[in-house]
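Let me begin by presenting the structure, written as structure tokens, before commenting on it.
Excluded from the complex is one protein chain; the other protein chains are retained at their positions.
And now, chain A:
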């Protein structure tokens, strides 16, 4: 079974994000960029499936600027076999990316597509679901456990009430949650090998996909600063404030 994994280049999770002066986005100049952590989990799961003999080839895909090649190399160093960059300089949005992934899925014919459940930049949490809908494939989102069988895959999902396990008919789309696995560090020999693995660059037009943004960003702002708390003198005062000010009881 071939596995397609989608990864996104985002601001590194250790960076303290700052809003740009024009309020139209966040500062990315001279900021460390890395693979979206949920996508790292997706790559790791694919590599584990291959190591377990359940997957035969791992193709890693990114939609984004030329620099996203670095992100793809990281995935190759973790154990993916080859990479495809859908090169674009426009702001990537969920629907456009889902369409590009659909085109690639039709071309590559994978048995399974694995994506992070969301990217830590826009936290949209849509691409996987949109991709499954566009392809008409089954989807298992927020996976904390993935067990492939013959022609099916059991996905344990983290939901509000606890865990739910669904069985999907392959081909299918799976999106990863934090507890699915702990991604490995790319070993030095694998980093050295990564540069010899194939990395193909295509443009969206050649896939017949229009990546033009459909959503317009109006304003990006810092979250409001947390105000200091208040000390209450008695239980009565606390209950009164919870009722009248916080309105939680």
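Assume a contact is a pair of C-beta atoms (placed from the backbone, for glycine too) under 8 Å apart; a residue touches a chain by one contact, two chains touch by 3 or more; residues count from 1.
Rule of thumb we're sticking to: contacts and distances are computed from a predicted model.
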| item | value |
| --- | --- |
| Name of the absent chain as recorded in UniProt (options "Sugar ABC transporter substrate-binding protein", "NADH-quinone oxidoreductase subunit C", "Carbon monoxide dehydrogenase" or "3-sulfinopropanoyl-CoA desulfinase") | "3-sulfinopropanoyl-CoA desulfinase" |
| Option touching the unshown chain, where A:29, A:52, A:188 or A:248 are the choices | A:188 |
| Residue in contact with the excluded chain [from A:27, A:70, A:203 or A:237] | A:70 |
| Sites on chain A contacted by the missing partner chain, in the whole complex | 14, 34, 69-70, 73-74, 77, 185-189, 191-192, 194-195 |
